[in-house]
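Below is one structure, written out as structure tokens, with a few remarks after it.
With one protein chain withheld, the remaining protein chains of the complex are depicted in position.
Take a look at chain A:
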């Protein structure tokens, strides 16, 4: 079926995992669970992961579908260069971020989901994928041929002068020159 693009799946998973992490963190802090500090970290980590993962990467081949309004996120993420383009870095970053979530009940789901996303990113990195920003293509505007600016140097082609000469006996009916003969019934 062709090459699987692991990074695309990892991206969806990481985005969802970030949301789950943040939601679990909110519940943990609001319910004043033991270890609510981990929950607070979970909120921060979840939001960070969502912001990092929101801009989709350009596909290896095929059309890439952007997420709504992702251009500013693309610019920010692209500014970090190899730190964000490399999927090994992302895999280890997600693995590191998910560990504190495992210490608290409310964030344990976010921890596991982010861990799975980290594994898929590792697989993507091993397959040699990397993040490419989707930037609007700056095409050169379609150039009309330069010849349109110069008027023609020569008159349009005409048949030789002897054919153009009007027949004297048919002068009154000849309203124009017929370069070629015209038959009555086509």
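The working rule: a contact is a pair of C-beta atoms (placed from the backbone, for glycine too) under 8 Å apart; a residue touches a chain by one contact, two chains touch by 3 or more; residues count from 1.
Just so it is clear, contacts and distances are computed from a predicted model.
**Student:** Out of "Tubulin epsilon chain", "ATPase ASNA1 homolog", "Methylosome subunit pICln" or "NADPH oxidase 4", what name does the UniProt record list for the absent chain?
**Tutor:** Of the names offered in "Tubulin epsilon chain", "ATPase ASNA1 homolog", "Methylosome subunit pICln" or "NADPH oxidase 4", the absent chain's UniProt record gives "NADPH oxidase 4".
**Student:** Among A:20, A:77, A:98 or A:125, which residue is in contact with the omitted chain in the full complex?
**Tutor:** Per the contact definition at the top, the residue touching the missing chain is A:20.
**Student:** If I consider the whole complex, including the chain that's not displayed, which of A:33, A:48 or A:71 touches that chain?
**Tutor:** Of these options, the touching residue for the absent chain is A:33.
**Student:** Provide the residue numbers of chain A that touch the chain removed from this figure.
**Tutor:** That gives, for chain A, the contact residues 1, 4-5, 8-9, 12-13, 15-17, 20, 23-24, 27-28, 31-34, 56, 59, 62, 65, 103, 105-106, 108-109, 112-113, 116.
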